[in-house]
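To start, the structure itself, in structure tokens.
Omission of a single protein chain aside, the complex is shown with its protein chains in their original locations.
Going by the order they are written in, the chains are A, B and C; count residues from 1 in each one.
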Amino acid sequence: MTDLNQLYKKAILEHNRNPRNYGKPESWTHYAEGLNAICGDLVEVYLSIQDGVLETVHYSGESCAIAMASASMMTELSTGLTTVDWQQKFGLFKRLMDKNNAINSFDELGEVNTLVTVKKFPSRIKSATLCWYAVDAAIKGVGTATTE
Amino acid sequence: MTDLNQLYKKAILEHNRNPRNYGKPESWTHYAEGLNAICGDLVEVYLSIQDGVLETVHYSGESCAIAMASASMMTELSTGLTTVDWQQKFGLFKRLMDKNNAINSFDELGEVNTLVTVKKFPSRIKSATLCWYAVDAAIKGVGTATTE
Amino acid sequence: MLREQFPGLNVQVHGKPLVYLDNAATAQRPQAVLDAINDYYLNHNANIHRGVHALSESATVLYEQARVSMAKLINAPTMKDLIFVRGCTEGVNLVAQTFVRNRLKAGDEILISHLEHHSNIVPWQILCEQTGAVLKVIPMNQLGELELDDLDQLINEKTRFMSVVHVSNSLGTINPVKKMVQAAHDKGVPVLVDGAQATPHIKVDVQDLDCDFYTVSGHKMYGPTGSGVLYGKTEHLNSMPPYHGGGEMISKVTFESTVYNAVPAKFEAGTPNIAGGIGLGAAAEFILAAGIDKISARDHQLRVYTEQALKQVSGLSIIGNAKEKSPVFSFVIDGVHAHDIGTIIDHCGVAVRTGHHCTMPIFQYYGLAGTCRASLAFYNTEQDVDVLVESLLKAKTMFQ
Partner (left out) sequence: MLREQFPGLNVQVHGKPLVYLDNAATAQRPQAVLDAINDYYLNHNANIHRGVHALSESATVLYEQARVSMAKLINAPTMKDLIFVRGCTEGVNLVAQTFVRNRLKAGDEILISHLEHHSNIVPWQILCEQTGAVLKVIPMNQLGELELDDLDQLINEKTRFMSVVHVSNSLGTINPVKKMVQAAHDKGVPVLVDGAQATPHIKVDVQDLDCDFYTVSGHKMYGPTGSGVLYGKTEHLNSMPPYHGGGEMISKVTFESTVYNAVPAKFEAGTPNIAGGIGLGAAAEFILAAGIDKISARDHQLRVYTEQALKQVSGLSIIGNAKEKSPVFSFVIDGVHAHDIGTIIDHCGVAVRTGHHCTMPIFQYYGLAGTCRASLAFYNTEQDVDVLVESLLKAKTMFQ
């Protein structure tokens, strides 16, 4: 069960139990929902963007530990970034989650790298990427992100 | 090739070459077409019925030797019969052509019995029965008989 | 033993023997079904219905015998009342578009139930959009049973059609469809019964149910993927316009006009899934030989055993506790999300489904995004259930 233990390593379970920036904030400037068509999971993200900077990033929704931890880590990583920088990190994250390569980590992603094992569980990759696609949709002003 | 030679025995080839009562007559009282959906064959039958008696029975159309011979023999057998008697012979013919029994002949069918081998060629049974169904349709005032 | 006839059960998953508890998604097939498919491809490989040559003739006989077997399985009055389709979904869509569509005007009502699979919801929503008709829903209760007290009010003078599921794929509930058909017929409303989950588990008798249409999904009843039948009453099938245009469904084509073939050919345009149909016939014969009563009895044993066994997992709640149900267990566990359970127990060889099981409205009712669903078949064993329980306990431990 090494892969499995890797997948559910402490850091991830901890984020799952104590998600950061969880819950609907009092105000926001950008919003989107992310829908996982396969499992019906729904996350909602709430951003406050000022002068191109992600001042706050919150999310809500009930989902699996992978999605929860990924969202939690993502909000921590994203807060304070410019949208341009955020896009760059999103690009790196997509590469990290791409099962067709063997990349293990990107320095720029910090704790988010603990999610790398997810790519060994192809049916779960969408759990990890859902909140990221939702933030991307929110920044772009699109209301819904769906994973196919 | 015994079965095959049986199927195409002399009497049948002879009727095919010299079909009786073939061609559209000058007048008739009842008409129907018979359509073989599988192969697209079409026969047309023309009956003159007076006081419940089949005075004349003609047919036209281009079809295989089995259908031609069957139609030719049928017209010979049918001419002069009451429609009630005809229905009875039609019933016997259907039983003769039923591949699920081993009946070899019915005295009442005369030369038509030479078609019995057709039932060993299930895909051809409809060739043999088409003109019969067409006459049945014509008697009943239905314009078209189709074999499914 | 029957189980040994299912070769797909003999695989290893992550180094563990497979424990297949995803039968409601698709069943395993007995060797006889695979043999029938291979026999067609090896010994009778030809197109059907239109050939005079021997292979075409024998392929046609095999295909039509399969129709006879299916007619026997669901006690249809004649094989001609059965149309081969890809599965239940195609069956429902076919009826919506060819039987119901012409009868609808804006404001008319279609009645379904809260327990429906998306396949018995979305075709009606599309139809409502096309016609201005309105979708009405028979409510459910906490047990996962339909609330039928107000059925007589729900079926009113605007109701044009009712379409209800026989056995719920998510909760296992067996609905009293015979009674429901009667209530609808009392008001002159025709009824389709979605039997996707019924034929693998219980006796189906379409004449006794007196339903107007019945859909069967081949891949759920131990048959091939891409196979199924739609049963319809003769008078309906005869009066319906065709669905697909194409070969086989016509008697005569000119550019000016076309004469359609008789039922069932009228609804079977194009080359069908010949191997699939033949395999489905073998699946029907398998069930007939095994005995559906024996299968139902075994289902009951497994249901009782599993209910008991799952009590060992604290924090586990079974969603759907209908009195009449097939061995389907939708459940949630406090503190562990369904997908995480699914992933973890998969590593113990246990195959279950997680999510909404194509029945989102059911889980909206329960306020859940989804569940874990263990769905059993007669070939599952008590040991399978034990491995499930063990693996669930492991999942809980990981999340402690």
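Descriptive notes on the structure:
Quick note on the criterion: a residue touches a chain if its C-beta (ideal position, glycine included) is under 8 Å from a C-beta of that chain, and two chains touch if they have at least 3 such contacts.
In this text the structure is predicted, and so the values were computed from the model without any measurement.
The chain that is not displayed touches the following shown chains in the complete assembly: A, B, C. Remark: the omitted chain is touched by one listed residue; of C:Q5, C:N75, C:Q125 or C:T381 this is C:Q125. The residue from C:L2, C:A32 or C:V52 that touches the chain not shown here is C:V52. Only one residue from C:R3, C:H185, C:H244 or C:R303 touches the chain missing from this view: C:H244. Counting the whole complex, the residues of chain C in touch with the unshown chain are 7-8, 11, 13-14, 18, 20, 22, 25-26, 28-29, 34, 37-38, 41-43, 45-47, 50-56, 86-90, 92-93, 96, 117-119, 121-126, 135, 137, 217, 219, 224-227, 241-250, 252-255, 257-258, 269-276, 339, 342-343, 346, 350-355, 357-358, 360-361, 364. Although one chain is not displayed, its contacts with chain A can still be listed: residues 35, 37-40, 122-124, 144, 146, 148. As for the chain not pictured, it touches chain B at residues 1, 3-5, 7-8, 13, 38-42, 62-68, 121, 123-124, 127.
FYI, only the chains that are shown with their structure count from here on.
The chain pair A-C and the chain pair B-C differ in C-beta contact count, and the higher one is A-C. Averaged Cα coordinates give chain A a centre that lies 77 Å from the centre of chain B. For the pair chain A and chain C, the distance between C-alpha centroids works out to 37 Å.
Distance from the chain B centre to the chain C centre is 45 Å, each centre being the mean of its Cα atoms. The set of chain B residues touching two or more other chains is empty.
In chain C, no residue touches two or more other chains.
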